[in-house]
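Heads up, one of the protein chains got dropped from this complex, but the rest are sitting where they should.
First chain written, first letter: the chains are A and B, and each begins at residue 1.
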Amino acid sequence: MNEKQLEDHFNEKIDKDIRIEPKDWMPENYRKTLIRQISQHAHSEIVGMLPEANWISRAPTLRRKAAALAKVQDEAGHGLYLYSACETLGIDRDTLLDQLHTGKAKYSSIFNYPTLTWADMGAIGWLVDGAAIMNQVPLCRASYGPYARAMIRVCKEESFHQRQGFEIMLTLCRGSKEQKKMAQDALNRWWWPALMMFGPTDADSPHTEQSMRWGIKRFTNDELRQKFVDVSKPQADLLGITIPDPDLKWNEERGRHDFGKINWEEFYNVIKGNGPCNKQRIDARTKAWEDGAWVRAAASAYAEKRKSKQQAA
Amino acid sequence: MNNWPLWEIFIRSKAGLNHKHVGSLHAADAEMAVQNARDVYTRRNEGVSIWVVESKYITASDPDDADPLYEPAKDKVYRHPTFYNLPDEVKHM
Partner (left out) sequence: MNNHLFNYTLQQADNCLILGQRLGEWCGHGPILEQDIAMTNIALDLIGQSRMLYQYAAEVQGDGKTEDDLAYLRDAWDFKNVLLVEQPNGDFAKTILRQFLFDSFNCYFYEALKDSNDEKLAAIAAKSHKETLYHLKWSADWVLRLGDGTEESHERIQSALNELWPYSAEIIIASDADHDAKTNGYGVNLEEIQSRRDSKIEEVLEEATLTAPEDTFSHSGGKSGTHTEHLGYILADLQFLQRAYPGNEW
């Protein structure tokens, strides 16, 4: 088959919702876009471990400590599943990590915000994981097989994360005056960055159309953001805390909430590297990787020695 | 040689079922691959047995050969029980 026929065949499969598998022919741009998207997601998972890992040692009860550890560990697992999916596209994990450490690859800018109080563990679970799930569930039907399968696993595991976050918020909101203040403060700081997680407005996302055509994006940024606002507002009411947006109100006509304007300048500024924790996060990841080099080398050397011993025997 | 090779992981979710491919991971040797698979892929009680095989040893069929490999089986309808008409009186066959 020539290029044109291959491409037609590929498009036909996409149209029929038949999954693309690693060895199948795919347009170079599809491969590149997938690598970018999946690795960004993987990076987000492992950088996302850091703000929460911050509070593992200070979790206020043993039950919370166990849940926090399990949750942050799950994120490591999710990063791993996604790196594995990415590797099926012909790029290895070390190269991807290198792109993260050198700033060539991006990750979700939300993780460049600091976790300042225990309530942030609640707010992250409730809002950040909530937003992530909204983004991720449609990707369980992504056109690329290994990606879709990784996302199914991720989503299955992710479901406890949001619940544990909301439970933390609920406990705080039903607690002492200081605890409620903590919860409100966390909502104030995380609300807008959570809305930014869905990415630029549709008007400013040039790749959306192509990605939707390829079935590696199922809803637009603005659609998902709207859905998130609609779901979160009654949850905040139930908690008895206020979303920091004076323009947030129900629009009877649209049957949806109207909400205030997002500060996109802040968004682009954080992406550019000027968020409160960008440097700290990348430094931590780089340090872990570099400090681990001798460990990885030792295990390789040991495996090699054992193999030659076995062969000699 | 510092990059640990990639391994494909197969898990039997309960006794009596096949091992099923669940994903991959990196490990320095086979023993570590089994341990890592246990830590990564059975955290929620998903398995009772693990197989690991280094990814480079998997030989896969070529998708370009899909037609000659799989098409010919499609019209062998006589291999399926529904191909044969029996009177209704014959039950349980």
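Basically, a residue touches a chain if its C-beta (ideal position, glycine included) is under 8 Å from a C-beta of that chain, and two chains touch if they have at least 3 such contacts.
None of the values given here were measured: they were computed from a predicted structure.
Colleague: Per the definition of touch given earlier, which of A:N2, A:S176 or A:S308 contacts the omitted chain?
Modeller: A:S176
Colleague: Which of these touches the unseen chain: A:L69, A:I91 or A:L248?
Modeller: The missing chain is touched by A:L69.
Colleague: Which chain A residues touch the hidden chain?
Modeller: 46, 49-50, 53, 56-66, 69-70, 72-73, 76-77, 79-80, 83, 118, 168, 171-172, 174-176, 178-179, 284, 287-289, 291-299, 301-302, 305
Colleague: Spell out the interface residues on chain B facing the chain that's missing from view.
Modeller: Residues touching the hidden chain, for chain B, are 4, 25-28, 31-32, 35-36, 38-40, 43.
We adopt the following convention: only the chains that are shown with their structure count from here on.
Colleague: Over in the complex, which chain B residues touch chain A? Could you list them?
Modeller: Where chain B meets chain A, its residues are 1-4, 6, 22-26, 28-29, 32, 40, 43-44, 60, 62-63.
Colleague: Which of the residues in chain A end up touching chain B in this complex?
Modeller: Going through chain A, the ones touching chain B are 21, 23-25, 73-74, 77, 80-81, 84, 87, 92-94, 149-150, 153, 157, 293, 296-297, 299-304, 306-307.
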